[in-house]
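Removed from the display is one protein chain of the complex; every other protein chain stays in position.
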């Protein structure tokens, strides 16, 4: 998800504040959805134009927020994200065969 | 976000199907929000109980979906997620000082 | 929100199944977000084209799901939605003055 170094930092950030008790899997999933909506807000009225540098920085921080919460969830539920992503890619390959799904 | 190896795989998956044209930053942000809600659905009626192994696998695949879309967005907008996460952690440390935010 | 007649029906639907205990304000808010994402899913890859009749029916049912959960929340928290909407419109009028916000 995020680097081991960053994971260490966010886990330390949380434990230093005794916030683990608020971070139930349900509350983290709620937080992922909230941060995902804040990310989406940057595109609410845009018509697919590329964001400028200032917008890109704000967008990058929203992505970071989503990634941090996903990292907490993977850590707390003992999920190996990269293993699951690799499995999901194989599932998607079978679900969307190139010959049927290739857009020309 | 995800490993270089997995990033290569999802980018190849997308390009083999010529799906880049659908993956505008706005549409990817929409997809992140949709997948985040599918993740949240697994906790909709649960009262903070820990998920069982079967639920955990389904949850892990939803997290993978969110992570894959975030990876596309970081790739397409040329965002260095781990750099931004590291910056965001420093911002959060200043925003939530331990001495004021520590929950006892 | 929805008609008094429909509100009666959804409250009866819930009480006949003893589901009030699951309908905490938090769980209903989670459900509103989940249903809103299911509504959004119908537009995930569309480029602002108008939905056809079949899509419109599916969209209408997703809107109904969001409306039903909002109605439960207003009922359970004793919120007069139309009064609040009227107040919000006045707030928005001050926040977005026509002379400054009119798009030409």
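We call the chains A, B and C, going by the order they appear; numbering starts again at 1 in every chain.
By our rule, contacts are C-beta pairs under 8 Å (C-beta built on N, C-alpha and C of every residue); 3 or more make two chains touch, one makes a residue touch a chain.
If you're wondering where the values come from, they're calculated on a predicted model, not measured in any experiment.
For review purposes, identify every residue of subunit A that touches the missing chain, sorted by number.
Subunit A touches the chain not shown through residues 22, 27, 30-31, 33-34, 36-38, 40-41, 43-45.
Go through subunit C and note every residue touching the omitted chain.
Those residues of subunit C that touch the unshown chain are 1-3, 5-6, 9-10, 13, 16-19, 21-22, 24-27, 29-30, 32-33, 36-37, 39-40, 42-43, 46-48, 50-51, 56, 59-61, 63-68, 70, 73-74, 77, 79, 81-82, 84-89, 91-93, 96, 98, 101-104.
Keep this in mind: only the chains that are shown with their structure count from here on.
Per the centroid of Cα atoms for each chain, what is the distance between subunit A and subunit B, given in Å?
Computed value for the inter-centroid distance: 1 Å.
Residue numbers in subunit B touching 2 or more other chains?
Correct list: 22, 27, 30, 33, 36-37, 40, 43.
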